[in-house]
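One protein chain omitted, others in place.
Note that the chains are named A and B in the order they appear, and that numbering of residues resets to 1 at the start of each chain.
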Amino acid sequence: MSDGQVTLKHVTKSFDGSQFAVQDASVTIEQGEFFVLVGPSGCGKSTMLRMIAGLEELTAGEIHMHGRLSNDLSPSKRELSMVFQNYALYPHLTVEENILFGLKVRKVSKQEQRRRCDEAVDMLGMREYLKRKPRELSGGQRQRVALARAVVSQMPICLMDEPLSNLDAKLRAQMRTEIRQLQQELGITMIYVTHDQVEAMTMADRMMVLRQGEVQQVGRPLDLYNHPANDFVASFIGAPPMNLTTATVDNSGTLHVPGAPRPLVMDQPLPAEQEVQLGIRPEHLHLEPQEDSDWELPVHLQTVEVLGNETLLTMDAGGADWKAKIPGQWSLEAKRQAVLYLNSSHLHLFALDNGKNIGASLSAPVQEEVTL
Amino acid sequence: MRKSLLYTLLTISALVMFFPILYAFSVSFMTSEDIANRQIVPTNPTLANYYDVLQSVPILHYLMNSFIVASTATLGMLIVSSLAAFIFAFIPFRGRQAVFLLFISTLLIPWEATMIPNFLTIQSLGWMNNYLALTVPFFALAFGTFLLRQHFKTVPMELYEASRVEGLSHFQFFYKVVVPYAKTSFVTLGIFGFLTTWNMYLWPLLVTTNDTVRTVQIGLRRLQADEVATNWGLVMAGVILVIVPTLILLAAGQKQLQKGLTKGAVK
Partner (left out) sequence: MKQAEELPRRVETVDEAVKRYRIPSSRSFWQKTVNYRTALLYLLPSLLLFGVFMFYPMFYSLYLSFFFTDAQGDPTTFVGFENYAYLWESASFRRSVLVTIIFVLLTVPASVILALFLALLANEKLRGIGWYRTIFASTLGMSVAASAVIWLFMFHPTTGVLNAALQALQLPAVSWLQDSTMALISISITTIWMNTGFSFLILLGGLQNIDEHLYESARIDGAGYFYQLRRITVPMLSPTLFFIITITFINAFQSFGQVDILTGGGPAEATNLIIYSIYREAFIYYQFGPASAMAIVLFAAVLLLTLLQFKFGERKVHYQ
């Protein structure tokens, strides 16, 4: 049973024949999965989604939907619904007519239309404004109408392209939960595009990080967080981003970090005589030695910001700008020396040239298959 | 101070601009003595001129013809132009730009360069004294196509894509989404088309030789040629009958026209 499954094989798109908008992407999205495409603006997320929708032709590769090769299928035959960033509501139709528009086109019977509409309206709580026109609605209400349109279509796959980016922060958080719940209730496959890594982390079953058309990593949010495949993923996911600095491996395979009194001996043998990037997340740095701390680094504190129950420090660590996020309220003086403590198993190593993660940690959970 | 200056200027301008129309209106109620005495307002207003003009020429018949011609031409213009505009706004194909340029190039072909062969064409089609001759040649209009295309392009591309996902055919998208979305532009072009076809002069003069389909403008010319020496009041009554429909249409649609046409004029 492969209804609702989407498989991309070497999917490639180029608009001008020389530059990639999407470069050789392969992934299988399972039935019922909440799959998020994330990356900075212009990285090819929308292009990939539109290829899945059938709105854009592939330059090369294959798209299989519901287990069938679908490269040449028109959008309406792919059994999917789509929610657009600007909601794409028909301004001349009422909310109700908007919701039923697609069903009318597909010649769904009148009773069935009523039934599905009622169901969706109850699910989204929007009965009061059924007779209004889109321009009389707030952003959040329009968003709901767009969702209702996808719900009534009862398609096994739903595509969303940055559906929350026109909403204010509070509403965005609320809609995030609602969309996630809706997807689980309906049991549909969701392919969701966003540039916001927080959205991706909180909503996704699995996510794909894209950069300039190139797939960086695919996996569960926490796996990407804990085991970023490269320095781009490492700094794209998590806020503040992972701290990076350049370190040197000597001929005995020991790592020398600028400013650090002690070199690091990694559990895994490293190729000798090279420079690498060393990474650590801001939340893994501490101002006092912890039970598991096994390494320390003197830094120069630049600023101290107390944010409620955590404190954000910026500092100069051997020439690199780092940030640390420390639980609790710390009233520290800025512009002075300090020592940070950490556990070396939290350190990540990336190759300097291509950014690839070269020193996987010891106690890592099994990582998803990645096609890089 | 500035306000009263403005009002003065506005009022003087309005009087000057509107004088010919007001004057014609006034004369249409005058007796021939008033006219001979060069009155500005009728001393003894009479409807006799209107009565006489309806008797002397089939002006209602002309009005009817004009109405049929202008409505048909406008409707045809709206349909033909909007179909073409739809393609230029939504359906990409290789060579579309070239076809669009071909359309625009017709703006440079002036009426006078085509009128003789067109007259011969109408003759050989057997369309003389036929509504077809007065309407069909005006169905395709580059200006109208361009104007509608400009408005169609304001339909968000996402609506088009949503309609494709929902399974609408091109034609369904056109009449269920684009037409309602851009209906004000249809009103604009409709008013414009009606005014221009109602006011056509040279072409109806060429392709009508009798009263069957002759429009009111040509009727007016005939009226003037026949009656000028004798009865100006009657001629002016005819003029008023001819201009009232378009003036009403213009007054009603002026705002719409101003907004809609400006958009077409300046990208």
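Convention: a contact is a pair of C-beta atoms (placed from the backbone, for glycine too) under 8 Å apart; a residue touches a chain by one contact, two chains touch by 3 or more.
Note that the structure is predicted; figures quoted are calculated from it, not measured.
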Where the missing chain makes contact, among the chains that are shown: A, B
Per the touch definition above, residue among A:Thr12, A:Asn86, A:Asn166 or A:Gln274 touching the missing chain: A:Thr12
Residues from subunit B at the interface with the omitted partner, ascending: 3, 6-7, 9-10, 13-14, 17-18, 20-21, 23-24, 27, 35-36, 38, 40, 79-81, 83-84, 86-87, 91-93, 96, 99, 102-103, 106, 108-121, 123, 136-137, 139-140, 142, 145, 170, 195, 198-199, 201-202, 205-206, 217-218, 220-221, 224, 228, 232, 235-236, 239, 242-243, 246-247, 249-251, 254, 257-259, 261-263, 265-267
Touching residues (missing chain, whole complex) on subunit A: 9-10, 12, 14, 17-20, 23-24, 59-62, 69, 71-72, 229, 356-357, 360, 367, 369-372
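The criterion applied here is as follows: only the chains that are shown with their structure count from here on.
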Centroid distance [mean C-alpha coordinates] between subunit B and subunit A, Å: 58
Subunit B to subunit A touching residues, read off their complex: 156, 158-159, 161-162, 164-168, 172, 177, 180-181, 183
List of subunit A residues in touch with subunit B within their complex: 50, 53-55, 74-77, 80-82, 84-88, 90-92, 101-102, 105-106, 153
